[in-house]
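Only one protein chain is missing from this complex, and each of the others stays in its spot.
So that you can tell them apart, the chains are marked A and B in the order they are listed, and the count of residues begins at 1 in each.
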Amino acid sequence: MAGIYQKLKPYLNYVVIGVLTLVFAVLSLTGGLRSSDIYMLEKIAISIMLAVSLSMVVGFLGELSLGHAGFMCVGAYLGGKCSCILEPTLGEIPALIVSLLVGGAVAALFGVIIGLPALRLRGDYLAIVTLAFGEIVRSVFMNSSDESFGGSLGLETPRFDKYTLFIIALVLVLACLAVTQNLIRSKHGRAITSIRDNEIAARATGINVTKYKLIVFTVSSFFAGIAGVLYSYSNYTVQSTKFSYNYSIEILVMVVLGGMGSINGSIIAATLITFLDMKLQTILTGNLAVLQDLFYALILILIVIYNNASAFKDFREKYNLKALWAKFKKHDPAHIKDDEAKWDRVPSKIKVDEVLSVDLQTTSPYTPDKGKKGDK
Amino acid sequence: MNFIETLINGLSIGSTYAMIALGYTMVYGIAKMLNFAHGDVIMVGGYMLYVTLTATGNPILGLLAAVVFCMLLGITIEKVAYKPLRGASPLAVLITAIGVSYLLQSTAQIIFGSAPKMVNVASLGNVSFVGLTIPVYVLVTLVCSLVIMTALSLFVKFTRTGRAMIAVSEDKGAAQLMGINVNRIIMITFAIGSALAAFAGLFMLMKSPSLTNTLGAMPGIKAFTAAVIGGIGSIPGAMLGGILMGVVEAISLKIPLIAPYTDAIEFLILILILLVRPTGIMGKKRREKV
Partner (left out) sequence: MSEIVLKTENLGISFGGLKAVQELNLNIKKGQLYGLVGPNGAGKTTVFNMITGVYKPTTGKFWLDDENLTGKGQETINHKGIARTFQNIRLFNNMSVIRNVMVGLHNQSEFKCGVMASIFRLPIHFKTEKAMRARAKEILRVVGLEEERNNLSCNLPYGKQRKLEIARALATSPKLLCLDEPAAGMNPHETAELMEIIRRIRDEFQVTILLIEHDMKFVSGLCDEITVLNFGTELAQGKPEVALNDPEVIKAYIGG
């Protein structure tokens, strides 16, 4: 029994999501699910897909992206438009498949375009470029003509049989998970994480940094595009205001709270945040609605401070769940699993080391090998 | 003539951006963090101005109240949310800053509601000379921000505190060993940045009086973009970037064909500049030692 568990352990997340999909599918076909539940499942599936795909860029490649919603926006509009055109001639399912592919592919193309400056720019500068990209995309779709993408009113997309869309969404989540996880747990994943851990050493070890950065950006934006197409099907309408940088940041929060470099963490965080978000929306109505953002903000600040403040370090190390689990299993914390990354060690390459200056000269005098002893 | 009017208008928008960008750049250079909540300090300053203005009707008093309140707010945010995270990963601090930004926005909404408030600072009218018609608020903005920015540059360059700021920015540890109180310097930086934000809030409300809880969000992002264009960390760079953004915005808004895409154009300029100069116009090229 223990042997089977050990063998299954790396695939536990597929099994859990797969079983849940089956359970919910049976429930929905027998009429056991309310339409609000179905809507929530669709939203959770979309969030998971966004979080997992962003975690590739932030958690494994170590670049900060603040424009994930932009890729989703591209997918949502193009996929939505595609389904509008194809639905009457092709029928529901083929139109869905083609739109998913088109939305994903165009988003992936944009991923390559954004991945290119990533090769030249340092972490924090790349972050602002991705943010700018997201805003550009949104602005372009917002100002499109009414006939093309619906302009500021938004694009109307076809209605899909709502009892099966979430099943398709969950199956796509499984596919996304399989691709991401298989890529990360391979020699290519090792190359990607080596770039995060130390780019200079990775280059010196012969890792083709350019190639892997582009691969990660492409795959990640492909799935963001797919999530966008699903969004357009789930919402019946696509509005550009949804995809502002606030939404990109919401996805980033899921990845960060889930723990950098942990796919399962991203899945859990995406599920919980989406669930809470929608539940709070139904509980806090009317005048109380403003409290939702307040709670969200407070929880966010408290969690990050608790997880990172140096003042709580001893407490954290003594009483965290992982340490208790390790004690329980008599597991040596120095040994690690293959894909694990430590949150407080190399979370992301974003590097803030620009210094304040009042002078106008732009190049700093450089002295090589200065202070050799100090470097050690 | 029309073009010159647009240009002057652009300079005034730009100097507002520059004021905000200075806050970003100084906090980035000294505390080494992207302070995403900076834009919302503008909004808080705006509400403070609104409250004082409705109570007393005196715009100078309103401005003073806004500046003082924003400075206190900046210091409090730093002490409560950022200081515990000193030395933590920049990403953790970034997420906290985003949390603070949401917190400020939602608190403002709870207190003041979501309907926009009208803040009529003072009716200043227009002034015309040599055939140009320019609103007075534009001139006020320009002159005020010029004075403030010059003062700030001189402060950083020539005072003890200013030089201590540069020292802390270069090397926190070494500065501490030289007897500089790093915590105090960081506190002062946040106070100055927030005061500049309060001024920017006033300028923005003079231009268009409608005040909501997201007043600072978009200008904040644009000013951050301006700081990066200029080369983040560089004080002259932040001014240059801000002015550039403002002029581009004013010109683009005047051309009907591209006016709706103004935001997109500004962000596109950022991307193009970073492609040519990866550390911004005045950013220093730093090489990681191998």
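As a convention for this text, contacts are C-beta pairs under 8 Å (C-beta built on N, C-alpha and C of every residue); 3 or more make two chains touch, one makes a residue touch a chain.
The structure presented is a predicted model; accordingly, all values stated were derived computationally and were not measured.
Enquirer: Quick one: which of A:M56, A:L96, A:I168 or A:I207 touches the chain that's been left out?
Expert: Hidden-chain contact among the options goes to A:I207.
Enquirer: For the chain not shown, which residue from A:S144, A:T164 or A:S194 touches it across the whole complex?
Expert: In the complete complex, the chain left out is touched by residue A:S194.
Enquirer: Which candidate, A:I215, A:V238, A:A269 or A:A297, sits in contact with the chain we can't see?
Expert: Only one of A:I215, A:V238, A:A269 or A:A297 touches the chain omitted from view, namely A:I215.
Enquirer: Which of these touches the unseen chain: A:L109, A:V179, A:L276 or A:I299?
Expert: A:V179
Enquirer: Can you name the residues of chain A that touch the chain not displayed here?
Expert: Against the left-out chain, chain A lists 178-179, 182-183, 186-191, 193-194, 196-198, 200-209, 215, 261, 334-336, 338, 340-342, 345-346, 365-370, 372-373, 375-376.
The rule is short, and it goes like this: only the chains that are shown with their structure count from here on.
Enquirer: Mind checking the centre-to-centre distance between chain A and chain B? Centres are C-alpha means, answer in whole Å.
Expert: Result: the chain centres lie 30 Å from each other.
Enquirer: Report the residues of chain A in contact with chain B in the complex, numbered from low to high.
Expert: For this pair, the touching residues of chain A are 58, 64, 117, 120-122, 124-125, 127-129, 131-133, 135-136, 139-140, 142-143, 200, 245, 249, 252-253, 256, 260, 290-294, 296-298, 300-301, 304-305, 307-311, 344, 347-348, 350-360, 362-364, 366, 375.
Enquirer: Any idea which chain B residues touch chain A in the complex?
Expert: Where chain B meets chain A, its residues are 25-26, 28-30, 32-34, 81, 84-92, 94-96, 98-103, 105-107, 109-110, 114, 153, 156-157, 165-166, 169-170, 221, 224-225, 228, 231-236, 260-261, 263-264, 267-268, 270-271, 274-275, 278-290.
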